[in-house]
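This is the structure I have questions about; it appears just below.
Only one protein chain is missing; all other protein chains are in place.
Here is chain A:
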């Protein structure tokens, strides 16, 4: 078992079916489970959400589902409004550069890229004072691989406002602050890595900006990305520095 409690292993079809039915039961009685058996939800997230239910589970876990219900029709409104040309221009330049080898995003102007545009543009209208940050695109793309545009939009809203507040806004102060926090966590929990990085004068901001702002979606092997995101949605943003600490700690462990 890795320090994160995530075990990356092949699951037999039988086990997978069992897990799917357990998850179906949870999702169908979500409020009850959340109120009374949160620990169990956590444990099941740790084992990995079954791929067939991952998109739905992420919407429940993040609160994107509730947000959508509270704001019915809002996405359609935003979707129909023309975007600020300043943002539209920047977003359009990034559409073909997100997971370009994924079948959803491979063709220029294809459905994946169109939906990505809709989600990102809608966000610039939803939070005009924040606009668009280039690191939001891979995050939105991962969401779109798992759910339709409207659902992905509300999950993105939750990530930007609840999970990683301030990460994408104007001065990027939150990410710089988290870089400093990560560095002091490293000192405490991964001292060997900390010493090495300090000696080489590698500021955390150099390597953690992409890790944190893209929630590791461009950094880790794909199967790990999904498992990290399962836990991220379940337990919140503490998972982001945790993954960073384990990566550095693991890299500097004697004998590895």
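Simple rule for what comes next: contacts are C-beta pairs under 8 Å (C-beta built on N, C-alpha and C of every residue); 3 or more make two chains touch, one makes a residue touch a chain; residues count from 1.
As a convention for this text, contacts and distances are computed from a predicted model.
> Look at the options "RAB39B, member RAS onco family", "GTP-binding protein ypt4", "Cytochrome c oxidase subunit 2" or "Exosome complex component RRP45" and return the one that UniProt uses as the protein name of the missing chain.
Spelling it out: the chain absent from the display is recorded in UniProt as "RAB39B, member RAS onco family".
> Which listed residue, A:22, A:127, A:162 or A:218, touches the chain dropped from view?
Checking each option in A:22, A:127, A:162 or A:218, the one touching the absent chain turns out to be A:218.
> Check the options A:66, A:104 or A:172 and report the residue that touches the missing chain.
Answer from the full complex: A:172 touches the omitted chain.
> Taking the entire complex into account, which one of A:20, A:79 or A:210 touches the absent chain?
Candidates A:20, A:79 or A:210; residue touching the omitted chain: A:210.
> Just to verify: which one of A:24, A:90, A:220 or A:246 makes contact with the chain not shown?
Reading the full complex, the residue touching the unseen chain is A:90.
> Mind listing the chain A residues that contact the chain we can't see here?
Listed in rising order, the touching residues are 90, 93-94, 96-98, 100, 133-135, 137-138, 168, 170-173, 175-176, 191-192, 195-196, 199, 201, 203, 205-206, 209-210, 213-214, 218, 252, 254.
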